[in-house]
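Here the complex is missing a single protein chain, while all its other protein chains stay put.
Here is chain A:
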Amino acid sequence: MSELLIRGARKAYGATLALRRGDLHLLPGEVHVLIGSNGSGKSTLCKIVAGSVKPDAGEVLLDGKPVTIAGPQAARELGIGIFYQELSLAARRTVAENICMPALPVKGGVFVDRAALEAKAARIIEAFADVAGEGFSADAPVNTLRADQRQLVEIMKALATEASILIFDEPTSALDRAQVDRFFEILRQLKAEGRAIVFISHRMDEIFAIGDRVTVIRDGETVGTSKISETDQASVIRQMVGERDDLATPAVAPPAHQAQRSAVLSVSGLSGPGFRNVSFEVAKGEILGFGGLHGQGQSAVMRSIFGADAHHTGTIALNGKQIAMKSPREAIAHGCAYVSGDRSRDGILQGRPIFENVTPIHFLRNQLALARPASLRERAMRPLQALKTKFQGLEQPINSLSGGNQQKVVIARWLIDRPDVLLLDDPTKGIDLAAKTDLFALIRKLAENGMGIVLYSSEDAELLNNADRILVFNSGSVTRELTGADRTRYNLYHAAYEAA
């Protein structure tokens, strides 16, 4: 069984340094926990080991010998298997096919051996049979499964590689208690077989239940490794956030007179799929942050307010007027805007000119029937310029822009006619540093001009730097509100991680 050593791994995406100096020493027969706040570079480090990201620098030693992991295939051949945080499943393929994808059983050199495939998949599925829940079967297409079931498939897919080094990048974020317990039983078994396991999770109870050693990573740098038995929760969090003294001061001063401003959005008792009894108010000119671990209901609440997802109960009022919010159309008409982090799914009209990508909200809010491109050009240019979007002309197809500029176009579409409420659902995902800076500068200006803004970010630093007040989400409920001087890294992490 193998021992893996990574030293000084570094990876930059444009101006964003995703990983500054990643070190990890992985021993056979251990569950090695990797912990760090959102955006600290954990996934990047994992992907480097799995061969799906090429590091800019650093070395990898396998059993003491230097190796280069040229790609995912090379990693598999070296005995490395991975669970990807964002999953790597083929949506229309069945559970069994997905599980066996990395190592398809082959017959006669070319043909997929279906019998062997099904037997292998059945063996792996069997282990989870009683916790997988309704609708889960070997021949179910993955796109018919729930989020937790998909995550189980990705786990099974990693297990099917039978690799001696297994990396699990947040495999439990959507699982329920029984599923996690089953997964841990299997991990213990693998450990007993002498395999080396990397396990990423934000849940302290899980980490202390399964881990042998823990490596903390902060702002792209490995801070240190300790034995689980020799550390505790508080010191792990302290390592994650750095020295406590640095963190005592809030990132931004809360704007003055906030209490006097009237609420532009009030939500009360909102419940729906993925969130329970959420209530809050956003004042004019306020940037309200949604914090917490990824997928704790932040996104679901925003989409529900915007009318994008099915039913909710509870009330939503804009400017004091209660509104049903049955569809985005209704929300938009009442002055609500929503920017999704998943721009290729929810945002851009692929292949269409920038002009057509910035105008749909203007048409809707003004109930226009005619497009009149000539007279609209100038109004379309204004928000694009305010966001410092780089483009040659409005006729240019949106696909020809960089990711950050595409997102700026999508945001600009909401600003031709100012909305009252702007919901930002992880708006900076995958965009570069310069674009982020421009974006947050503009958001602050919009707030100063009276807009109410809700910001969810999967990067904690972004939230702390930009939100006036933060609601921490946990399992679909708001568990803590951080205001004024309480908005510190330490408090945010504590609220997000501890209760989970």
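One rule holds for everything that comes next: a contact is a pair of C-beta atoms (placed from the backbone, for glycine too) under 8 Å apart; a residue touches a chain by one contact, two chains touch by 3 or more; residues count from 1.
Here is the rule we use: contacts and distances are computed from a predicted model.
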Quiz item: One chain isn't displayed here; going by UniProt, is it "Fe-S cluster assembly protein SufD", "Electron transfer flavoprotein subunit beta", "ABC transporter permease" or "Pyruvate dehydrogenase E1 component alpha subunit"?
Solution: "ABC transporter permease"
Exercise. Identify the residue among A:351, A:450 or A:484 that touches the chain left out of the display.
Key: A:351
Quiz prompt | Selected from A:16, A:233, A:315 or A:396 as touching the chain missing from the view | solution = A:396
Practice problem: Sort through A:102, A:328, A:383 or A:476 and give me the one touching the missing partner chain. | Solution: A:328
Quiz item: Which residue from A:70, A:371 or A:485 sits in contact with the chain not drawn here?
Solution: A:371
Quiz prompt | Residue, one of A:38, A:215 or A:359, that touches the chain absent here | solution = A:359
Self-check item: Residues in chain A touching the chain absent from view
Solution: 306, 308, 327-329, 332-333, 338, 340, 344-352, 356, 359-361, 363-364, 368-373, 396-397, 399-400, 403, 413
